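Down below is the structure, laid out as structure tokens.
Note that one protein chain of the assembly has been removed; the remaining protein chains are unaltered in position.
Moving on, here comes chain A:
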């Protein structure tokens, strides 16, 4: 996993290096550029605030954390009733299927991230979990990873805290595979869901964010590749309800 990280950093800095060089030549400046790892670190400190998406909006990564926090602070009170209304209770079936796949038994060390409620809960950050390496048999995250600013970091953390042989399971909204159902799903998502949010919870914007963030999330195949990149193996996925949601599974071997 460490190899992956430094390789990515190296190639990123390499590209930045060449971009800076092009700018230098155009403006006619001739200052000499430091080379090697020190030089690379110097360049990355000067990089501007990275932008990301918040639904269909473009925001800085810093802003996104705060905005996502406020969304969930706002929806927490009516979370369960809204889930039932929006999915007509089907979210319970999805979650049951996730548990079926997991087949937990007494003694399973299970970590459910972005769980909301549970038996014993710990406040933490999915991108920097407050747990030691190799601790859990199963890591689950249901409808949570979509809201993380750096999904790759959350996946790397999942890999770190799992024991060898441990399983990663993710239940998340995904891409609908059928064109007709996709149009109906879009219609329902964008025309009905924010209205439901406004009428039931008095909150249009959080539910607008919800349906937009679903569109921003990678497809089943793309997400599978991301999970592999984090070091998981035997990564598979199963689409449910025509791909409205998918359960991704991977193992730390």
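One rule holds in what follows: a contact is a pair of C-beta atoms (placed from the backbone, for glycine too) under 8 Å apart; a residue touches a chain by one contact, two chains touch by 3 or more; residues count from 1.
Throughout what follows, contacts and distances are computed from a predicted model.
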item	value
Protein name as given in UniProt for the chain not displayed, "NAD(P)H-quinone oxidoreductase subunit 6, chloroplastic", "AP-3 complex subunit delta", "Ubiquinone biosynthesis protein COQ4 homolog, mitochondrial" or "CCT-beta"	"Ubiquinone biosynthesis protein COQ4 homolog, mitochondrial"
Of A:57, A:134 or A:233, the residue in touch with the unshown chain	A:57
Option from A:131, A:204 or A:251 whose C-beta touches the chain left out	A:204
Per the touch definition above, residue among A:62, A:80, A:96 or A:222 touching the missing chain	A:222
Sites on chain A contacted by the missing partner chain, in the whole complex	4, 7-8, 10-12, 15, 52-53, 55-57, 151-152, 183, 186-187, 190-192, 194-196, 198-200, 202, 204-205, 208, 215-218, 222, 225-226, 229
